[in-house]
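All protein chains but one are shown at their positions in the complex.
By written order: A and B. Residues from 1 in each chain.
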Amino acid sequence: MTTFDPYAATRETTEGTVYSVTGGDWDSLVSEIGEAKEERIIVNMGPQHPSTHGVLRLVLELEGETVTEVRPGIGYLHTGIEKNMEYRSWTQGTTFATRMDYLSPIFNETAYCLAIEKLLGITNDIPERASIIRVLMMELNRISSHMVALGTGALELGAMGPMFFAFREREAVLDTFEAITGLRMNMAYVRPGGVQQDLPEGMTIRLRELVKELRKNFKDNERLLVGNTIWMKRTEGIGYLDLAGCTTLGITGPVLRSTGLPWDLRKMQPYCGYENYEFDVITADTCDVYGRFLIRMAELEQSLRIIEQAIDKLDATHGQPVMVADKKIAWPAQLALGADGLGNSLDHIREIMGSSMESLIHHFKLVTEGFRVPAGQAYAAVESPRGELAAHIVSDGGTKPYRVHFREPSFNNLQSTSAMSEGGMVADIIGAVASIDPVMGGVDR
Amino acid sequence: MGLEEKLPSGILLSTVEGLAGYMRKSSVWPATFGLACCAIEMMALGSSPKHDISRFGMERFSASPRQADLMIVAGRVSQKMAPVLRQIYDQMTAPKWVISMGACASSGGMFNNYAIVQGVDHVVPVDIYLPGCPPRPEQLMDAIIKLHEQISDTKLGANREAVIKAVEQAALKAKPTIQLGNLPHEGMFA
Partner (left out) sequence: MSEQEGMFGVSGTGDTSGYGGLVRTVTNPGSTERPYGGYFDQLADDLERAYPDFADAITKVVVDRGELTLHVKKERLVEVAKILRDKLLFEMCMGVSGVHYPERTGCELVALYPLLSMTKNQRVRLEVCTSEVDPHIPSLVEVYGGNNWHERETFDMFGIIFDGHPGLTRILMPDDWDGHPQRKDYPLGGIAVEYKGATTPAPQNRRSYK
C-alpha cells in the first residue's frame, strides 16, 4: 500500500517538488513556492470538494491561473453494482440498477427492464398503461434531475438563489413520486414486465395541479439566470466542445445537443411509446456552458408537455393492467395500503390462500426463484437527462443475470473534461464540469 | 429556582457543562461529505425551503474540514474513498461528531461486496447511525436533533473523565453482538 503522510514536509521527488498543504503557515508555503523556478504547479482538487459535483478527483496542472492539463480521477464511488446484480434475481436487480445514477433512478430501471423485456421477447406485450406510466415517471424524473443539475451548477459557480428554487420544484416532484411509488428516490418502481403498481386514485388530478405549479415556478429560475450578465459572463464561451469532439468521445445528451445536432433517442429510436407524444428536441449552437444551460431549461418545458399528454392518456386507459399478462413473468403481488402500512391486497391474499393453488404457486415461485430469461444478449438504450443510458445484459437462461453492464452517459461525458477545460482558467473547470452534469454514482457504478 | 427569584432580574444560573453544551449544539457546522444518493437528501435538507436546516443554524456547510464540527457521511464509502474519509476526519478539529447517514454508511447497506466498506465505523468513530435508503430529510433532521441532545449533555472536565472510564469498562465487559440473542450460545448460563 502506498504510504501517504499528509503532514510531510516539502520534499523532492522524481516528479519535482511536492508540497503537502494540510494546514500550517500559508505564508511560508507561498514563499517556498515563490522561490521555486517552476511556473507550473500540480494541484489536486481532491475527491472531497464542494464544487466537483460528487466524489470526483481532478488533478490540475496549472501555470498561474491557466490550466494546462486536467486529469480526472474517478472510482471513489465504485460499488460493484454490476457484479452484485449477478447474485440477485432479475426483478431484484431493479433495486440495484436504480441506485447507480441516483439522480435519475427511473431511467436506470427502465433501461434495465427494457433490455430484459427484449431478451424475453415481450416488448410488444407490455400493456399500454404501463408504458404510459413509465413515460410519465421518466419525464418527472427528468425534471427533478435537471433541477438538481441547475441548482448545484449554479451553486458551484457561486449563485445560491437558484439552488433554493430548484430544490423547491424538486420537492414538489418528489412528493409526487412518493405518492405514486412510496419512495422519494431510488424507487425500484419499473419492473421487468411493467411497473410495480398502478397509480393511486385521483392521481391524475394531482398531476395536473403539479404541472400548473411547476410551469409557474420554473419562471423564477428563468428570471434569475437567463440573460443575467454575470451568469452569462461566467458561462458563455466556457467549456467549448464541438460536434467532432462529441462524436469522438461518444458524448450524448445536452452536451451533444449544444453543438446543434438534434440527436434524441426519444425521437430517433423511440421506446415505451414515445413516438405517440408531441414534443420538440431542444438544441443550441453555441457549444458552451450557457447553451447547455438553456437546453436544460427548455427541456423542462418539453417534459411538462409530455407529462400533460401522458396524463390525458392515463385518463383514457383507466383501469387497465400495468403488468404484462404472462403469469409466468408478471410480479404476482398486488400491493395495497393495508392497516400496517403497505402489503398485499386482501383480495390477492384471499385468492392465493383460499381459492387458487396455481396463484399461490406462481406467487411463491416468482418471488423466490424468479422467472427465467432465455440465453442471449440485449442492449437497450434510453435518453436519460445526461445522455444515452443503456443496459447491456447477457443471460445464460437462468434466474439471475450472467452479466449486466450499464453504458452510463456520465462516464463518457466526464472524459471530455480535459478537452473542455485545458487552456482555460481554473474557475472555468467548475463551470465545464457542472454543464456536463456528471453523477458519480453512474460514473463509478 | 429559589435562588434565581431572589436575585435581581437578568441573572440566570446554569452549569458550565450546560452552557457549553448549549453553545456547541446551536452552532454546528456540517462538513460537506456527500457521496451518493444520501447526499441528495442531505442537500434537500440543507437547501430546500420545505426542510430547512438553517432552523438550527446549520445551513452553512463547511467545505473546509478545519472549520467543520459535524461530518455527515452521506452515502456509500468505497475502498478507494476510505483513506480520504479518514483524512478528512483527522483534519477536523475537536470537538467533532459523525453521523453515518443511510444504510450504506452505517453497515454497508445493500452492497455487501468487495468494493464497499461495511460500515464507516470501520474508519471513523460514529455518534449517530441513521438508517434509511435514503433517509428522508425529516429523518436526517431527527438524527441531528438527537445528536444535539447528545452534544448538550456532554460532560466536561472530571465528569468527562469519569464518563470515559465508565464507557471503557462497559465496552470491556460487553459481549459481541452475536452472543446477545436468545439462541443457544456458549456461556449462556453464565
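One rule holds in what follows: contacts are C-beta pairs under 8 Å (C-beta built on N, C-alpha and C of every residue); 3 or more make two chains touch, one makes a residue touch a chain.
On a predicted model such as this, the values are computed, not experimentally measured, just so you know.
Put simply, the missing chain touches A, B once the whole complex is considered.
Check A:300, A:378 or A:432 against the missing chain and you find that the one touching it is A:378. For chain A, the residues touching the absent chain in the complete assembly are 1-2, 74-75, 78, 80, 82-84, 87-89, 118-119, 121, 247-252, 261, 263, 268-269, 368-370, 375-379, 381, 388, 390, 392, 394, 396-400, 402-403, 405, 407, 411-412, 414-415, 444-445. Although one chain is not drawn, its touching partners on chain B can still be listed: residues 79-80, 107-108, 112-115, 118, 176-183, 185.
Throughout what follows, only the chains that are shown with their structure count from here on.
A straight line joining the Cα centres of chain A and chain B is 30 Å long. Contact residues of chain A toward chain B in the complex are 4, 6, 22-23, 46-50, 54-55, 75-81, 83-84, 95-96, 99, 102-103, 148, 151-152, 155, 163-164, 167-168, 170-171, 174, 184-186, 440-441, 444. Note for the complex: chain B touches chain A at residues 32-37, 39-41, 43-44, 47-50, 61, 63, 65-66, 75-76, 78-81, 83-84, 87-88, 90-91, 110-116, 133-134, 136.
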